[in-house]
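One structure follows; several queries about it will come next.
Yeah, one chain of the complex is gone here, protein chain that is, but the others are all in their spots.
What follows is subunit A.
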Amino acid sequence: MGMDFQVVVLAGGTSKKLLPLVSKEVPKALLPVANRPVLSYVLELLEQSNLKDLIVVVEGEYAALLVGGWISSTYVDRLHVEVAAVPEDVGTTGALRAIAHHLTANDILVVSGDLICDVPPGAVAAAHRRHDAVVTAMLCSAPISGPSESGSSSGKDKAKKPGRHNVIGLDPTKQFLLHIAAGAEVEKDIRIQKSILRAVGEMEIRADLMDAHFYAFKRSVLQEVLNQKETFQSLKQDVLPYLVRSQLRSELLLNGAQAEENGNEKDASQNNKIKLSQLLSNASTPSFHERYALGLKGSASVSRKTHKCCVYIASKSKYCARLNSIQAFSDINRDVTGDASHLSGYSFSAQNNIIHPSAVLGSKTTVGPQCMLGEGSQMGDKCSVKRSVIGRHCRIGSNVKVVNSVVMNHVTIGDGCSIQGSVICSNVQLQERVVLRDCQVGASFVVTSGSEYKGESLARKEKQ
């Protein structure tokens, strides 16, 4: 391929955090956001950047079949995708180990399949190449979670609090990654490498940036780490912190190692090469890695091997979010129909909503701004839809109020229902006068008439 990059999309499987939205029939990758499977956002982004040869890794054989089927039907001529199935719960590193033999290019772009963003992948790749880095991570501002209006009358006000996702240490030029801590470690103390701090002089610690799970790796390094460190399970939690921690005492075999050997055979060509590399290195401001590698005296006798971990910070105007929780699911749906509507790929009507031409609206039914109504859906009279996404072929009765919710395909909603802040999966049947508030209803569930649920997760028991 042109620029010697290969793309791997980690589409996950049936994530436990998203139950009951995901099920055997609907793996996480095919979960609809604004009536499009979430994987389609990643694929569109890559297609726009002319990256047409992809490897999509899915956990679970059945899920892989479903994903593969959807991809080949939708992207038949536009992309060349190879779907690989890996056993469940192997973690991201296991997924990469499984497809290791397919990786041939110089650099690998690893994208998480649940990422929705409009940052061009070329920017990350360019930063990676410019510094000859071993890994480059994309960081974006942490999203603000919670409904933008606290319209729900629940007593607990969901304040707009940016979730604490990562603690990230950057160098003053904001190009290199000095420290990354994620998940549970964030709550406790942070341990920082003194050698790194001493070498760089000044480190900026940010808590408002989020790791977008969009990495560029040097293939040889990635394969070396995966082969040597058998216990590493996750890219984000194990591999990336390991590479960042060891950047100044690198144990990796990099081809074209930075340290020159002070051998005794100094023939003319060797001398010339040394002069050349000195000329080139003198011309540019050395990064703290190079300064550290040369040591205090500047002689190559104390040669320490270093590698670079770069970072690309997405600008604030770009949208970037990951679908990794139910709250995130609602937020992203709201964002894609609202602020980040350019991502959805649809064109909005005059009232700032998308209503499919084949949808039928009853009399006195209002559909507010930032809503979506899918193909073939029918709504009864006197309904009101506010800030919600309704899928295809839904049958909604009269006097139904849908606020701040996501309704997927083939859903039947009886008369007089009121749905607020909930997610209703496909093929669900809600009988009359059901009141749902902040609930998640799994696929094919039947909610009996007159019931009221608040903050619950209703799912059909799997008949296994």
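Note that a residue touches a chain if its C-beta (ideal position, glycine included) is under 8 Å from a C-beta of that chain, and two chains touch if they have at least 3 such contacts; residues count from 1.
Note that in this section contacts and distances are computed from a predicted model.
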Requested in this report: Assuming one chain is omitted from the figure, identify its UniProt name from "Prolactin receptor", "DNA-directed RNA polymerase subunit", "Translation initiation factor eIF2B subunit delta" or "Multifunctional methyltransferase subunit TRM112-like protein".
Outcome: "Translation initiation factor eIF2B subunit delta"
Report summary line: Checked against the full complex, the residue among A:Ser73, A:Thr231 or A:Asn282 that touches the missing chain is A:Asn282
Report summary line: Sole touch to the unshown chain from A:Ala123, A:Ile326 or A:Ala459: residue A:Ala123
**Report entry** Residue of A:Asp4, A:Glu61, A:Asp89 or A:Glu251 touching the missing chain in the full complex
**Finding:** A:Asp4
**Report entry** Residues of subunit A in contact with the chain not shown
**Finding:** 2-5, 49-51, 106, 120-123, 125-127, 129-130, 272, 275-276, 279-280, 282-285, 297-298, 315
